[in-house]
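Just one protein chain is left out here, and the rest sit where they should.
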Amino acid sequence: MAEVSCRKVVKEYEGGVQAVKGIDLEISDHEFVVLVGPSGCGKSTTLRMIAGLEEISGGEIWIGGDVVNDVPPRDRDIAMVFQNYALYPHMSVFDNMAFGLKLRKFPKDEIKRRVDEAARILDIGPLLERKPRALSGGQRQRVAMGRAIVRNPKVFLFDEPLSNLDAKLRVQMRTEIKKVHQTVKTTTIYVTHDQIEAMTLADRVVVMNHGVIEQVGSPHDVYHHPKTRFVAGFIGSPAMNFIPCRVTDGTNGGLAIKVTDQIVLPVPPQRMDRYGKYKGREMVLGLRPEHLFEYHEQGKPNWSRVDLLTDVVEPMGMETMVHFFVEGTPVCARVDPSTHAEPGEMLPLTADLNQMHLMEKDSGVVV
Amino acid sequence: MSATTMEAAKRAAAHSHKSSLHRQRMWALWGSYIALGVFVVIFLVPPFYTLMTSLKSSAEISAQSGNPWIVRSPTLENFWYLITYPNFQTFYFNSVVVTLLTVVISMVISVMAAFSLARMGFWGSQTLSTSVFLTYLIPPSLLFIPLFQIVGAIGMINNVWCLILLYPTLAVPFCTWIMIGYFSSIPKELDEAALIDGAGYVQILVKIFIPVAMPGIIAATIFAFTVSWGAFLYPLAYLYTSNQMVLTVGIISDLIRGDVFQWGKIMAACLLASLPPIVIYAFLMDYYVAGLTAGATKG
Partner (left out) sequence: MADGSSVPIGAMAPASGAARQKGSLHKLARHRSTTAFLLCLPLILLIAAFVVYPAFYAIYLSMLNKKMTAFVGLNNFAFLLKRHTFQLVIFQSCLFAITAVVLKALLGFIIAHLMHNIPGGNQKIWRGLLLVPWVIPLALSTLSWWWMFDPSYSAFNWILNQFGFDNVPWLGVGWIARACTIVVNVWYGTPFFMIMYLAALKSVPEQLYEAASIDGAGAVQKLFFVTLPMMRNIIAITVLFSLIVTFADFDIVRILTSGGPQDMTHVFATYAFQVGIQSGDIPLGASVSLFMFPLLAFAAFFVLRGVTKRSKEIAA
């Protein structure tokens, strides 16, 4: 087991296209780190560089105290789980898991011991003699993980391992992966485009976009304190609402966020200092759907009321999504299912402004 | 009341429509079967006639009377004659040896090359893949005359071993092409997983690619077998004594002596010589078909 670190790592393809633009990332021992981002953001390329499947164009990658830039994959002591599992179709489950150990000339009884142990952890003991095609998706996933576990490597690498599973199984396997990590405690780097997977699994989430790291932080951090508009929009489902606005003078010497002439929201007192210097500037207001509520008379006094024209109502059971337009910008609110919202009618709303984010219009930096 | 009759009429119409659709389908189906039956009969006429003739005695053939399509007194004398006829034994032996060696040589060459071209790549490997396909399109009848000079120059005219040099040129391009197709269809993650597991290229080829692409290997092997078993032009051009000949030319040059056609024996020989391809075909038809279509659908 080991720590992994990327120092100014660059991946440049022929023709000068940079897939990864110099990222720095320190991963400590036993940590579970999830790289998340939209497709093409460089997360898989980063993982494959750590694995040694892609050449590193610039910078250094360290695994367990050694620079591994020039070490071939087999000598990096890593194990990888692929999206399509990459099980050897002609080998039984046992042989699939034993292949790496056999190539490394492990003694027979040691191989058997390790495979049995992994099979016990993953609960696939009865499947050992089967061929991969006789397994279900979830079982294949387990075998792929088993193949990684038996090697007892320094680092586990997961490349979108759950994308080929159906929604229900994905949730189940997610828990499974978490459990395995808690058992074996191997340093794990996990790539996914699914932010829920990232949130649920990670000790630390690394949000990537266009080949750079936007933010590294705990799931709580990236959700509640996003550093950029990209992170704010990418993490959380349904996505955060972004509304163009202007910081103006509010009542009683305070500050206010002016969206339209009718919609002016008072800035909470504890944020006055942070937002003061932006007075008069065009900004973007970020507000998560769950921080928009239906307005009730007995609501908190300082929450101002805004009436909006309801566009679409989507009842989801435990909550109801209501969609509006504010100055042509779509806005979504997650309201109580007992709502009276009807399409085409006005709905009184209010927002928890303690949860608001304000970002610069051009740079997208959250202030 | 009128409403109910209308309903009934509608239902009846729907019913009759349904059954006419059904009847139409039945006709189309039976029509297809009958037409296919006609084609099968036509296609099988030559093999059938070969079989009938091979069962006739020389006397029955030379009588030249009566219905030639049936055999009146079936006999295995032609087959016995051939099995005990030393020249025929030599042809058969030569064919088997030449074919087996050709298949082995061709498969080794093409599997190695296909793995390299499909997965490893080197400077110029794209051009090479394309030239392999172009080579496949060059028919033997374009090259047999310069090859006659070349084979002569290395002193192998009328030597059955020259076929082992030449036959691979017929089989290797297509086999390589098929194998490139099969190897390319193996997901790249599989060899990356093997790479991480600690395998080298040779191990990846032997332990992963060859077993996984087994259907392709079988298809290519069948192709190599068929080509070298049935080749006619090269042995006809380069071999002229009985002890060096293979079946295809041996039957023609040995069993036809001047104007004497021993048709019973020739046909029996044809049957015996067609036996290996037919047996392979009967057992491995799916691979055979896969190999046949691979050229266009895989590549």
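Letters A and B mark the chains as written, and numbering starts fresh at 1 in each.
Keep in mind that, in the parts below, contacts are C-beta pairs under 8 Å (C-beta built on N, C-alpha and C of every residue); 3 or more make two chains touch, one makes a residue touch a chain.
These figures come from a predicted structure and were not determined experimentally.
Chemist: I'm checking contacts with the chain that's been left out. Which of B:S57, B:T169 or B:S242 qualifies?
Modeler: Checking each option in B:S57, B:T169 or B:S242, the one touching the absent chain turns out to be B:T169.
Chemist: Quickly run down the residues of chain B that touch the omitted chain.
Modeler: Answer for chain B: residues 28-29, 32-33, 35-36, 39-40, 42-47, 49-50, 53, 61, 64, 67-69, 108-110, 112-113, 115-123, 125-126, 128-135, 137-150, 165-166, 168-169, 172-173, 176, 180-181, 184, 188, 191-192, 195, 201-202, 204, 226, 229-230, 232-233, 236-237, 247-249, 251-252, 261, 263, 266-267, 270, 273-274, 277-278, 281-282, 285, 288-289, 292-293, 295-299 touch the chain left out.
Just so we're on the same page, only the chains that are shown with their structure count from here on.
Chemist: Roughly how far is chain A from chain B, going centre to centre by Cα mean, in whole Å?
Modeler: 55
Chemist: Would you tell me which residues of chain A are touching chain B in their complex?
Modeler: Result: residues 51-53, 72-74, 78-80, 82-86, 88-91, 99-100, 103-104, 147, 151 of chain A touch chain B.
Chemist: Of all residues in chain B, which touch chain A in the complex?
Modeler: Counting only chain B, the residues touching chain A are 187, 189-190, 192-199, 203, 207-208, 211-212, 214.
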